[in-house]
Each structure stands twice: as structure tokens, then as C-alpha cells.
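For this depiction, one protein chain was excluded, whereas all remaining protein chains were kept in their positions.
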Amino acid sequence: MNSPPPTQAKRPLNVLQKAANRLVSVRLKNEIEYKGKMSNVDPYMNVILTDAEEFENGSKRANYGKVVIRGNNVLYVKIEDRL
Amino acid sequence: MNSPPPTQAKRPLNVLQKAANRLVSVRLKNEIEYKGKMSNVDPYMNVILTDAEEFENGSKRANYGKVVIRGNNVLYVKIEDRL
Amino acid sequence: MNSPPPTQAKRPLNVLQKAANRLVSVRLKNEIEYKGKMSNVDPYMNVILTDAEEFENGSKRANYGKVVIRGNNVLYVKIEDRL
Amino acid sequence: MNSPPPTQAKRPLNVLQKAANRLVSVRLKNEIEYKGKMSNVDPYMNVILTDAEEFENGSKRANYGKVVIRGNNVLYVKIEDRL
Amino acid sequence: MNSPPPTQAKRPLNVLQKAANRLVSVRLKNEIEYKGKMSNVDPYMNVILTDAEEFENGSKRANYGKVVIRGNNVLYVKIEDRL
Amino acid sequence: MNSPPPTQAKRPLNVLQKAANRLVSVRLKNEIEYKGKMSNVDPYMNVILTDAEEFENGSKRANYGKVVIRGNNVLYVKIEDRL
Partner (left out) sequence: MNSPPPTQAKRPLNVLQKAANRLVSVRLKNEIEYKGKMSNVDPYMNVILTDAEEFENGSKRANYGKVVIRGNNVLYVKIEDRL
């Protein structure tokens, strides 16, 4: 929805960048959740997930080899301990 | 909804650009899904699909020779293994 | 919702521009569809249609001599083979 | 929702500008429609209507001597043949 | 939702500015309406009303000595003949 | 949703700034209302309230020692006579 925060203050985005190749859960505004390896993310929170699973109300709905999620749909990115 | 991320961090968009001419599934916020060859895509995720099919709740609803989807409606782009 | 993509990557928009004077179907987010000759389109996907017809759930609802659709409402522009 | 398209491509907006003082119908996203003389319009599609009538589901609901409609609510502007 | 239109084309906004200190009705997207003296307005359509009344479905709901309405909620500003 | 209006026209925002340390009521788009001392406000209408109360449909729901409300949720800020 808007331009990314200026450089001096983008620490939440830096934390995300450092989590590249970690296992993450991405919940979208429509309450659907994607779990997979976050190959990459940009300041708009566009996210690439590989080997991803889609969950709705906790039950798995689909698998994705590689998916690019548009950042404006993202509610949060949870960085998982595993992997 | 906003200007594309700055150059140094747009890797998810680069991955999309490299998937040009691949078979993709584009799901929109309204839950409708389009499958077809992604002739092109831009940083706003405006997508051109050719020979596309429209699906709603898993059943095919229509065919499209060539369709330009406005990026702000996109939930995700799934890059298919086939093609 | 935002500024148009930068010049080097606006190919989906170029494809639209080249379709000027073609017959198109423009579906809006509210699921209403307009068919007519696309006299012109801009990078924000504002569209001018002439001799347009409005469809809701597949049935014709109205005729338009000339209508300017605001781009942010556009879901997709389908370029028709006819005309 | 965003900055207006750059000058070289704003032809739909030019067409609107040229329709100043014409009779128009402005439909909003909430499906309410305003008919009146379009005294002026800007690139964001903010519209001034004079001697306007408001319609909901085809029935007249109110009269307006002079009303300024905020552009982001606009679905389309239909340029009427009359006047 | 976006930056204000550039100077050369902001005539609807100029008309609003000239209506400062006039009696206006401001209808919001949520259908609630405010009537009062428009002390001031800016290009984003942020509006200051003084001695304002709030109406919902035509019945008065509250009084406001001074209220600042955020522009992005505005559907239209109707300039009243009175005052 | 967008950049703040340019300096020469931001009088509604100036009025808000001058109301710092006044008692205000902030109504959000979701119809919930917050009353408290407005310690500060910025041009995007991000608001800091101290000693705030939350109301839903007129009944108090919670107390807040210090809360920062994100501006894009704001419907209006009413400047109270008291305090």
C-alpha cells in the first residue's frame, strides 16, 4: 500500500531479510496461512516461499513448490524455530 | 497499491520476472484463480496471461485468449512445474 | 492505488496500450463487466470504452455511448479476438 | 488512491477534462449514482457537479445545487449525449 | 489514499477552498452525514467543521463544537445555499 | 493512505496540532471511540492519547494509560471543550 520506510528506521524489515531461508508462517488478511521456507522477502513484504503448505482454519489445503505472495496481503510473518 | 520496492531488494519480483513464459496460477483476493502462460509481469504484479483458464472453487468457469490482470488484486502467483 | 510501475518494466501496460481500439471486456472488482471498444487506457488502467455494454451475472444491464472507468476498480482487461 | 498517471499517457483523463460542462452520470463504488452538469474534474477524478440528482437503484433520492465528489469513490463517469 | 492532484488541475479543490466558512454537508463512506460551517479544508479533503450536527439515516445523532474529519472517509461535500 | 497535504494548505492539520494537550474524542472507522488527552498528533493523524477510555456504542470498554492510534483508521477527531 505504500512506499517502504526510509533506510534509517527499517529494522523490522531487516529482521525479516535476515530470516531468509528460515521456516516461516505467513498469515494473510483473509486468514489463510502459508508455511514454508522463505527464500526471499522485500521491503514491501512480497515473499517467496518454497515447499510451502497452505492452511485454512488449521487444516492443510494445498502444497506449493514455489509461490510469490504479494506483500499487501500479509498480516504477519512468524519466524519459526525449526529449520 | 504503492510504488514498487527499490531496486536493491526486489528479489521476489526478479523471481517473477524470470518466470515469464512459465505456466502460473494467479489467485486473486476474491478467491478466483487464473491459470495460463505468464507472458509478462511488472513490479506492481500486473500480469499478462495467455491461453488462460478461470477457476472458482476448483471448477473452470471461462477461457481467456489474452488477459491483463491488475496487480493490486493479486494474492499470490504460484509458479507451476509444468510447461 | 499507487503510482504506475517504472518505464523499464511496464510491459503489461504496453500490451494494453497496443490494444487500443480493440474490443475488450473489463471486469471490475464488484463483478460487473463492461464490453466495448477501448478507445484508450492509461498506466493506472483508467479506461475509455465507447459503445459499451454492461453485464451483471452474464445478463446485459445497460448501454453506454462513452464511459470512463476509474482504473483502481479494474480486476482485469480481457482483449477479445473480435473487431 | 494514488498519484495521477504521468502526462504522456493520461488520455482518459483528457477526455474527461474535455467533457467539462457536459451532462454526466457518476456512479460510485457504493452503487449510488449522480447525474448533473460536470463543472469540472481533476486527474484524481474529483468531480464538481451542479444541478445534480442522486439515484439509488434507479429512483431519485435527492437534489444537489453543487456537490464535490471525492475521486477515490468513483466507479465510472458516463458522458451523456444530452446537453 | 494518495497525493493531491497537481496544481494545474485542482479546480474541484479550489472550489472547495472558496467554500470555506460556508454551510456544507459532508457525507462519509459509512453513510453518516455531518452538517456545519466548513472552517477549512485541505487538498486531501480533510475538513474542519464547527457547530456541526451528525445525521444517520436523516435523524440527528450528535452535536460537535469542532471536529476534524479525515479526508479519506469523505464521499462528497455538498455546498449548501444557506449561510 | 497517502502523503500528507503540502504545507500551504494543511490548515485542518494545523488546527489539530494546536489542540495538543486538549481532551479529544477520536472515532475510528470501526465505530469504536477513544477519549483522552491528545499528547500529540502528526500530519497522517497518528494520535497519541494518554489516560484514554475506549467506548463502543456509548459504553466504556477499556482504559489506556498511553496508546498510539494509527492515523489511517481515524474517522474524525472531535476537540472537546473541557480540559
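The first chain written gets the first letter, and so on, giving A, B, C, D, E and F; residue counts start at 1 in each chain.
Quick note on the criterion: a residue touches a chain if its C-beta (ideal position, glycine included) is under 8 Å from a C-beta of that chain, and two chains touch if they have at least 3 such contacts.
This structure is a prediction, so every number in the text was calculated from the model and none was measured.
Take chain A: the residues that touch the chain left off the picture are 1-6, 9-13, 15-16, 29, 45, 71-72, 74-81. Residues of chain F in contact with the chain left out of this view: 1-4, 17, 28, 30, 39-44, 46-48, 64-70, 72-73.
Methods note: only the chains that are shown with their structure count from here on.
Interface chain A/chain B: under half of the residue numbers present appear on both copies, so the contact uses mostly different residues. In this assembly, the chain whose C-alpha centre lies farthest from chain C is F. Chain C and chain F, compared by their mean Cα positions, are separated by 40 Å. Separating the centre of chain A from that of chain C, both taken as means of CA atoms, is a distance of 32 Å.
In chain E, the residues that touch at least two other chains are 1-4, 72.
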